[in-house]
Structures are given as C-alpha cells and as structure tokens.
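Every protein chain but one is kept in place in this view of the complex.
Labels run A and B following the written order; every chain starts at residue 1.
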Amino acid sequence: MSATAIPATQHHGEKKTYLTADHTIKSWLLTTDHKRIAVLYLISISIFFFAGSLAAGLIRYELTSPRGHLLSSEAYNKTFSAHGIIMIFFFLIPSIPATLGNFLIPLMIGARDLAFPRLNLLSWYLYSIAGVIALLAMAMGGVDAGWTFYTPLSSLYSNTQITLTLLAAFIAGFSSITTGVNFIATIHKMRAPGMTWFKLPLFVWAHYATSIIIILGTPVVAITLVLVIFERAFQIGIFSPELGGDPVLFQHLFWFYSHPAVYIMVLPGMGVISELISCFSRRPVFGYQFVAYSSMAIALLGFFVWGHHMFLSSQSTLLGVVFSFLSFVLAIPSAVKIFNWATTMYKGSIHFRTPMIYALAFMGLFVIGGLTGLYLAAIGTDVHLTGTYFIVAHFHYVMVGGAVTAFLGGVHFWWPKMFGRMYNEFLGKMSAIIIFVGFNLTFFPQFILGYLGMPRRYHLYYFAPEWQIYHVLSTAGSTVLGVGFLLPAFYLTYSLFKGPKAPKNPWGAKGLEWEETDPVPITENFDHKIVVTKPAYDYDAEEDSKLYEPEHKEEPALTGGKH
Amino acid sequence: MAHAPAHVDPNADPVYFQYEDIDQQQETYIVGMWAFLVTEVMFFGALFLTYALYRWKYQGDFYHFHEQLSWKLGGINTTILLLSSLTAALAVHFAQKKKTKWQVGMLVLTILCAFGFLGVKTVEYGAKFEHHLFPNKSFVYGEAAHEAFEKEFGSHKPGTFTQIVEKLDGPEKHQEGNPARARLFFSMYFAMTGLHGVHVVVGIILFTALIYLIVRKAPTITDYIPTEMVCLYWHFVDLVWIFLYPLYYLIPK
Partner (left out) sequence: MFQFPVMPPQASEWAFHYDLLFWGTSALAVFFTLVVGILVTVLAIKYRAGSKADRRNPIDHSNLLEMSWSLPPLVLAIGMFFWSATDFIQYRKMPEKASEIFVIGKQWMWHLQHMNGIRENNELHCVVGQPVKMTMISQDVIHAMYLPDFRAQFHVVPGRYTELTFTPTMTGKFRMLCAMHCGTQHSEMVGQVIVMSPKDYADWLAKDGNRFTPTALSMADAGKRLFTEKGCGNCHGGVDTERAPTLVGLFGKQRDFDNGEKVVADNEYVRESIVNPWRLINKGYTNTMPAYKGQITEEQVLDLMAYIKSISGSAANAPAEAAGRKPEGSIPGFAGPQNSTDAANRVESAGAAQFKQSENRP
C-alpha cells in the first residue's frame, strides 16, 4: 500500500486501535506492528525485572548478617550473578529502547512503522529465546562469574553454566543489534515531510545516539563472548595465561562494549526526561541543540574511556591516566544535559504529576550517581574504591536511580497513549516518592561501606562486624524500594481493566504522538498524511499560567485523568 | 524449491505499507544495509585486533605455524573470491539494465564460486583435522603430531585431504615454533576463517533466495536494489578474506 491509500475508515470512537485490531494469540505473536511488539517487550522485560529483583531481595536478606542466613557462598555468587546478568542484559538494556522507543519513535517522527517491521519481531524472538536460555542456565545450576565474566575464572576455572549463559547474552546481543539497525534506518529515512533533524523530539535523538553505540559496540562483545565459549570448549588459550593467552585482553574487549553499554542504558532514559520536563514545565527544552549534540558526544566519547574499569588491572600507568582524563571530559556532556533541564523549568508552569515526580527524582539521583562516578574516574581515588560497595552504590544510583526511574516515568507518561487508560494518580505519586526515599536508604549506606573497604561480591564479612549496621539499613531501604516497585505493577495492571478511559492527550503534551493520533493509535499509526511545520516542544508557559487566573476554578491545562 | 509458496504474488505492491514510495523504501534499505555492515566490521574487527595482538607478541612462532597453511590453496581461494566479486558486481550491472537472464546467470556463477571456495576450504580443514591441528582434545603439534599422524595413517598412506594438499604443496613441512603457542594460532585460524566461512554460507543462502524470488517474479525484487544489497554483503565477505589471506597465509619471516 502506498501513502495516500489509507482511508480514514470509520468514525471516531468506533475505530479499531492497534490493541483491538485482532484478538487472537497468533495475531500478537506474529505481529509486525511496532506498538504490539513494544507491548510484548514490556511484558517480557517486566518479568525479567521481577526475576532480577527477587535475586536482589535475596542478596539483601543474606547480607543483613555477617555470616549469612540461607545461602552457601556458591549459591550467593550465583544469586548476584543472576541478578546482574538479568538486570543488565535482559532488563535494562532493552528496557526503554525496546518498549518506549519501539512504540514511540515511528509515532514521533510521523512514520507508519519502523523501517523493518519483521526484523523488529525477530528482535523480540531473539530476546525471548535468549531469555529462556538464560533462565534455563540458571535453573540448571546457575553461573557464578558475575555479570562481567572475567577470564580465566569464566573460561577455565568455573564449572557452572557459563557456556549457556554466554550463549544467551550473545543472542540477546543480536536482538539489541537488530533493534539498533532498525532505529537508525527509521530515523534517517522515515521522517515525515517537514520533520527535520532539529525538529525531532530529544527522545528520538537519544535513541539515535543509543543505536549508534549498539551497532558499534555490541558486535565486539558478542564475538568476545563467543571466544570465551570456544575457550571453554576447546581450551584455546586466548584469555588463559596457562595456554599462552592474556587474561586482561578479555577485560579490554568486554569493557570496550560494556562501558558504552552503560550509556545504552541511560541515554534513552535521558531522552525520556527531556520529554517529561518540558511537558510538565510547559516549556521547550532549554538549549535543544546542546542537549541533542550532547547525546551524540556521549555516544562517541563513550568509546574511549573503557580503560577506567581497569585502572588496577596491570595496564600501564600512562594508559590509566589517559583513560582517567577522558572519563572526566566525558562527564561534561552529562552536565550539559542536567543544567539544561534545570533551566527548562525556569519561567515554566510546573505541574507535579506522577511522571514529573519521577523526572525530578531522576535529576537528583543521577547527579549523585554521576558525581560519584567522578571518584572512580579519578585514578587516584579509584585505587581504594574499585571492587568495593562504592562501585555498587555508584552504578545503582545511575542505573536504578537514573535509568529505571526514567523508565518508570516514561511508562507513566505514555501509559494513557499505549493502553488508553488512566492510572490512579495518587498511588502514582506515592510510589514515586516511596521509590525515591527507599532508593536512597538502600544505596547511600553502600557508599560508606565502600569507603570503609567492604568489597563487592562478598557473601561473608564476619571479619568486620562493624559494617553490619549499614547492611541492615540498606536492606531496610530495599524493602521500602521493593514496595515502591510493586505498587506500580499493581495499579498499572488494575488500570488496564478498571481505569478510567484516557482522553486523547491527558497531559496536553506536544508531539505527533499526542496531537496527531487517535487516543490509542490505530495499527497504521495515522489516518492522515503528516506534514510537520511546528518546532518540537511548542509549549507556552505563559499561556498555561493564564489558565490559573481567578475565572478558572479547575486545573484546566491537563485535561482529563483522575488525580 | 519444490512447490511455489502462496506468498509470492506477482501483482502485489512492491512498496511495503510503511514507506511512502519506492524511493524511500530503497534508501531505507541501503541505510539499513550499511548499518548492518558496520556491525559486521566491528564483529570481525574484534577478532582482527586479537589476532594482531598475539601476532605481535609471538611473531616468531606465528611465522613457523603459518607454514602449516598452504599458501597455494589460500591463493586459489582468493582468486575464486575475487572472481565471485566480479560476477556479483556484474549481476548488479545487469539488474540495473534489467537484463534478468544475465543477472541470474551471474548470480549462479557467484554461487558456484562460493561453493568452490567452500570446497577448497574443506580440503584445508580436512588436512588440519588429519594432522591433529584442530584445537580440540586431540590437538598436538610438533614432533608428537608427526608421530600421531603416522600412527594413524602409516607413513605412506596419508588421508585424502592430506594427499591433495601434498600434491600441491609438497609434503607438510617439518614444524618448528613453540608448541605451547600453536593451539592459540590454530584456534584463531579456525575462529576467523570459520566465521568467515559461515558468512559465505549465508551468502549462498541469500543468493539462492534472491534467484528464487527473481525467477518467481516477486514484485519486491523487480528492482535492482535487493540484488545490490546482497552483492554489497558479498563484497564485504570478500573483503574480510582479502585481509585474512595475507594475515594467515603470507606471514613474512
């Protein structure tokens, strides 16, 4: 079918949405519609998130006592490995791109679908197969080498299910690559007439940058994992000094991907935050171009700092110093984003809805996480902190406080668009606040623990009973945090069935996905031809605030939605 | 290709619903293809980097090991692949000219070349297996390898693959080099040429599918772009070999 051939079929309200177009299971499992695939992804990553969280709960419970409660050391190692592997490869990396990105990129740029819909479906299948293999590996005994799989522990010494897990990560990598290729082709060539690069929502820019990282980095880690598999199978000797190899080479190859991968995790989140802050401040994102370019800067610079994970690995001091320097430089584009978001609120008209609370939480937590990253980027401070809970705290601040918070904010923001229902605003705000409080209680004590010298991946710390208090605090916090994460799972699911119908644009947001589609988009996304004339974020705070003058009693700017 | 599946409908619209027009579709395909090739470059890049590191570290040894590889067979394969790149390029040329018969002919030639390549590779791999140079449990190198070989075949009657290699290159040379490093070299050799071989197989599948669709007059294929893209992929596969050949077969002393 070509462009103009799509007729505006039925009348408003009667129209079939992408959700109701077809009800069979088959129509879901074989769908090539990007919105349906996004929903499939949302379901799958949620499952993995809760699986990973279960492991986190177990870790926290175990650590309340210096000698542990339930687990053997081996079981503990398998637990944190499962936690890390699931959370990174099966939850956080696909989280925002594969759900929100998948759903929104075509809508935001005025395309009827991604460039390669079948590739998109393939991506989900690869992900699912990988996920099943990973779970299988964990059921068949688990892995104990951590998510970093350092050789030669992973290649020769560990006799757990490493091969299977690496295979799973490898396949998940291909799922990631297919998504990346798809996004790049889509963003380059499928933009509606008038949608120039600098009218793109920053969410799209962030995904473009992410996709570049994916296609440059993921293949490297994929082949590295394959080499480890071969090493296990054939005793090759690429990473094992016994056989003539170099164990540190693995770390280079691994971090060449895995450092940029942390930006795969956080850049899409930053994209979400740009949308949320501007919508609820009723202001265009301040310094749009700087925010867009900073995403690209992060994506490219991100490839030159991998050695900061290896300061003490026996790489040369000079190399370490160079990596340290570049890591400091890399912090600047993130700073640019933070300050631009803050300034976006200036002269805004700020509405504290659930997604905005998440966005504000993100700002606070990401800044703490990022700034503690500086302690680690500083080669001098890293010597004492590397391998300790300081690292654990740092990356939970950026990944959970940053990326997961952004993800939740995004899900709450676009929930009405995805499913046409409103959730309970009060519960939404409550859970955002609970998460913020619980999160800090969980992970702040870990900074102190790390400074005191508690190494990570330690099951027992009987030799240092004075550390216990911080572990207990952290576990207490994680319980609060767990409640904060479970609440949305309940009220969002509930809203699917019982929530009030959402209006077309409950937040009064700008952007093609809100303004040009049906309340819940139809399968073809748009029933008319899209031509873009307005710039992105065409908000007006002054107008918005006028609505608050005495003659208006109700809160009018954000129509609809219970709160 | 026993019976025609239903989904090839010659009257269907060649433009998928998500595209405005054929131009947009083609441009998108090309961007997608290049993005894919970037991932391929990075994929092999990691291996080449690893190779470079060890070659630099174990220069002398690598020189000795490489004598186990037949530069003549490798050379034949290089020629075959270069030839196939030519036929692939011609296929695109004829596709643009809409000379379908020639186009298909060239594609068939390319596939034949690919099979030829795999045939030679089979001989090479086979000889390595016979010499216990595949890095599995029975891997041996150096004097011990000769003993193992002679025990298996007797000194006068080597296996078929070895015979072919010997015809071309003379009897396999007496090895030197540190046996402790040999496994590394041959692992890298098998990993890299193996991965390349997988790409050749994928190429054959793609070419076959392409010919099938052209013959069935599938609407999405009437244009030259699909041919060009598969050939682009094929050129990439060739290019990888152009690097592999000197790195493995032509190591200077």
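The working rule: a residue touches a chain if its C-beta (ideal position, glycine included) is under 8 Å from a C-beta of that chain, and two chains touch if they have at least 3 such contacts.
Note that this is a predicted model, so its numbers are computed, not measured.
Colleague: Taking the complete complex into account, tell me which visible chains touch the one left out.
Modeller: Spelled out, the missing chain touches these shown chains: A, B.
Colleague: Pick from A:Trp306, A:Tyr358, A:Phe407 or A:Tyr461: which residue touches the chain that isn't shown?
Modeller: A:Tyr461
Colleague: Touching the absent chain in the whole complex: find that residue among A:Ile43, A:Ala233 or A:Ile469.
Modeller: Spelled out, the listed residue whose C-beta touches the missing chain is A:Ile469.
Colleague: Using the definition of touch stated at the top, determine which of A:Gly217, A:Gly302, A:Gly320 or A:Pro506 touches the missing chain.
Modeller: Selected residue, touching the omitted chain: A:Gly320.
Colleague: Just name the one of A:Phe49, A:Tyr257 or A:Phe286 that touches the chain not displayed here.
Modeller: Checking each option in A:Phe49, A:Tyr257 or A:Phe286, the one touching the absent chain turns out to be A:Phe286.
Colleague: To test your reading of the contact rule: which positions on chain A touch the chain that is missing from view?
Modeller: 73-74, 77, 144-146, 148, 150, 152-153, 157-158, 241-242, 244, 246-248, 281-284, 286-290, 312-314, 317, 320-321, 324-325, 328-329, 331-332, 335-336, 338-340, 342-343, 345-352, 360, 363-364, 367-368, 371-372, 374-375, 378-381, 383-384, 386-388, 448, 451-453, 455-461, 463-464, 466, 468-469, 541-542, 544-545, 548, 555, 557
Colleague: Taking the full complex into account, what residues of chain B touch the chain not shown?
Modeller: That gives, for chain B, the contact residues 58-61, 177-178, 180-181.
Going forward, only the chains that are shown with their structure count from here on.
Colleague: Roughly how many whole angstrom separate the Cα centroids of chain A and chain B?
Modeller: 38
Colleague: Please give the residue numbers of chain B that touch chain A in the complex, ascending.
Modeller: It comes out as residues 13, 15-21, 24, 27-29, 31-32, 35-36, 38-40, 42-47, 49-50, 53-54, 57-58, 135-136, 139, 180-181, 183-184, 187-188, 191, 195.
Colleague: For chain A, which residues are in contact with chain B within the complex?
Modeller: Its residues touching chain B are 1-3, 106, 111-117, 177, 180-182, 184-186, 188-190, 215-220, 222-224, 226-227, 230, 234-238, 243-246, 249, 253, 256, 524.
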